[in-house]
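Only a single protein chain was left out; the remaining protein chains are all shown in position.
Should a chain be cited, it is by its letter among A and B, assigned in written order, with residues numbered from 1 in that chain.
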Amino acid sequence: MSLLRVRGLKKYFGGSGWPRRKAPLKAVDGVDLDLAAGHTLALVGESGCGKSTLARAILRLHEPTGGEVWLDGTPVTGIGRAALRARRREMQIIFQDPYASLNPRRSVGQTLDEPLSVHRWGNRATRQARVNELLEVVGLRPAMANRYPHEFSGGQRQRIGIARALALSPKLIVADEAVSALDVSVQAQILNLLNDIRERFGVGYLFISHDLAVVRHLADRVAVMYLGRIVEEADTADLFRQPRHPYTEALLSAVPVPDPTRHAGRIVLPGDLPSPSAPPSGCPFHPRCPKAVARCSTEVPALRTMDDGARVACHLV
Amino acid sequence: MSADRPHSLWSRAAQRFVRDRAGMVSAVVVLGYFLVALTVWLGLGGQDWGVLGSDSFAPVSAEHWFGTTRNGQDIFARTVYSTRTAFEIGLVVAVSSVVLGAVFGALSGFFAGSWLDEGILWLKGVLDAIPFFLFVVAVAYSLQGHPLAMHVAMIATFWTTTGRYVRGEVIKLKSMEFVEAARAVGVPQGAIIFRHILPNTSHILLVQGTLVFVTAIKAEVILSFLGLGVQDGVSWGLMISQSTNEVTAGFFNNFIAASLAMFVLVMAFNFFSDALQDALDPRKVSA
Partner (left out) sequence: MTAPLLSIEDLDLRFASDRGELHALHGVSLTVGEGEIVGLVGESGCGKSITAAAVMGLLPMPPARIAGGRIVYKGQDLLTLSDRAMRRIRGPEIAMIFQEPMTALNPVFTIGSQMSDVLCRHQRLSRRAARLKAIDWLNRVGIADAGARIDAFPHQLSGGMRQRVMIAMALSCRPRLLIADEPTTALDVTIQAQVLELMRTLVREEGVAMLLITHDLGVVAETCDRVHVMYCGRVVEQATTRALFAAPRHPYTRGLLECLPRIDGAAIGGRLPTIPGTVPELSKLPPGCAFAPRCPQVQADCEQAPPPVRALQADHLAACLHPVSAS
């Protein structure tokens, strides 16, 4: 049984409007995903592809327009506000910006205590002990609980954000560009911490990133998004060795490699990312696709499952 | 040891404020005025402001420090008592309108786009559209000359500016990741607004409070001059109003005392407000 099961999830923005109804912006348009417990599924794509919106829709931080989400076999969608609040202890999120993700007017101790007290976890003394334990888990000193966010470096703040996500021992952690804002040397430390946490507590990660090298390092499976849809999903090793969707292929070849002796043929895609408010007809990638044929501009390719369990949405595969 | 002590944003702002010389001087002046007001409240001074003396227009003397009015009242006592009146009006109006503005602004910002927001915006629009003095007359009339009519009118109109600032700031704050984090943890909506969002607007509230305080004191002078202001007691506005007859007769003591007292307080408060704004600037605090 999968830890997280997403079926047909949609998130549209706008689309109401008066007196003239405006066309909705389809940020996420029918996504299916499965994540096994203790595993890491990466969601990659460029800005505006809908990966962060998808993550927030899964957690119901954005109310999905349609579709269903199950966590650990029980539904997260279609339940009331109180029930949802109770379920939040099972699913948590780590944010990108370590400077915006902590309330500047609350001490680290208060920030870490909040999830515990909201869910009536233990009493004051046990909560205090839990806060200290969390700080140690993420590599900080318990004495730091009295300090305020501005007294910490970016990497330390990200550790605090991770501790907050761990407070209620969730089964699923969504990491939204959790290492993107960090410098290389700090990024490696945080990636190792995320790895340790997965091994120690068996949480599953939905790891959202635009950095393919980081994804390759951390994820078991990768889903590539383009304009609100998944275009390819495969095991990490397979995807990086043999990308099947032309977009994945171009994406991989576009990553600058820190090796001056390597001069592999680069696929430079023409054109810009289309706006999700006016997606192209047919396959959304066809105007930039080096391999597009006539059919691609008229018919939306279905996401088909291959023999090895990978899924690809391309007419040519 | 001190280097390892935690510093909240408040203590940092305080440190910065203490280093601002103009701010500190103005704070001391404001504090001085406040102590004067306090002695009146405690019944230790200015109590004989209404006592009619025998000598009109007495010059400055040891007995009458600032001289006397046409009615022989001691101008010093009246000035001192008016300080109390000014602080009473300033504090009541500033605190009430800032609280009102914070609550309405926070609600309309957090629920931006909803009917609640629309309603509050409409109310703000209506209150801002009515000419201020007309509004005061209307309130004074409907409250039948109640001594607090002026306060009510000022609070009802002054909260809108604070409300507008707070609404904008709340809209900015509510999309920040720490608010999203609180939602992800399951913090109830009310706690998100009042525990996470509103405290982060406190720099706006404090500065707005000082600005409203000054505006209220100045408005009192005009309203009292027009006879719409202070109904019992004495104020700088009433003193200036009374002094118009005296000035035509060539006696300036009353006028100078009242306007100078008010001028110094308003100046000091403006400097204080500026320094506070600098010290609380969140961009500098987080640096």
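Please note the rule applied: contacts are C-beta pairs under 8 Å (C-beta built on N, C-alpha and C of every residue); 3 or more make two chains touch, one makes a residue touch a chain.
Owing to the predicted nature of the structure, the values given are computational and were not obtained by experimental measurement.
One chain is not displayed; in the complete assembly it touches the shown chains A. Only one residue in the set A:Thr53, A:Thr77 or A:Thr236 touches the chain that does not appear here, and it is A:Thr236. Of the listed residues A:Val131, A:Ile162 or A:Ala250, the one in contact with the hidden chain in the full complex is A:Ala250.
Set against the missing chain, the residues A:Val184, A:Ala278 or A:Ala294 yield one that touches it, A:Val184.
One chain is missing from the display, and on chain A it is touched by residues 46-47, 153, 155-156, 183-189, 191-192, 195, 210-214, 216-218, 236-237, 240, 250-262, 266, 268-270, 272-273.
The rule is short, and it goes like this: only the chains that are shown with their structure count from here on.
One inter-chain figure worth recording: chain A and chain B are separated by 49 Å, centre to centre, where each centre is the mean of the chain's CA atoms. Chain B meets chain A in the complex at residues 6-9, 12, 176-178, 180-188, 191, 196, 199-200, 202, 282, 285-286. Contact residues of chain A toward chain B in the complex are 56, 59, 61, 84-86, 88-89, 91-93, 95-97, 99-107, 114-115, 118-119, 146-148, 150-151, 161, 164, 167-168.
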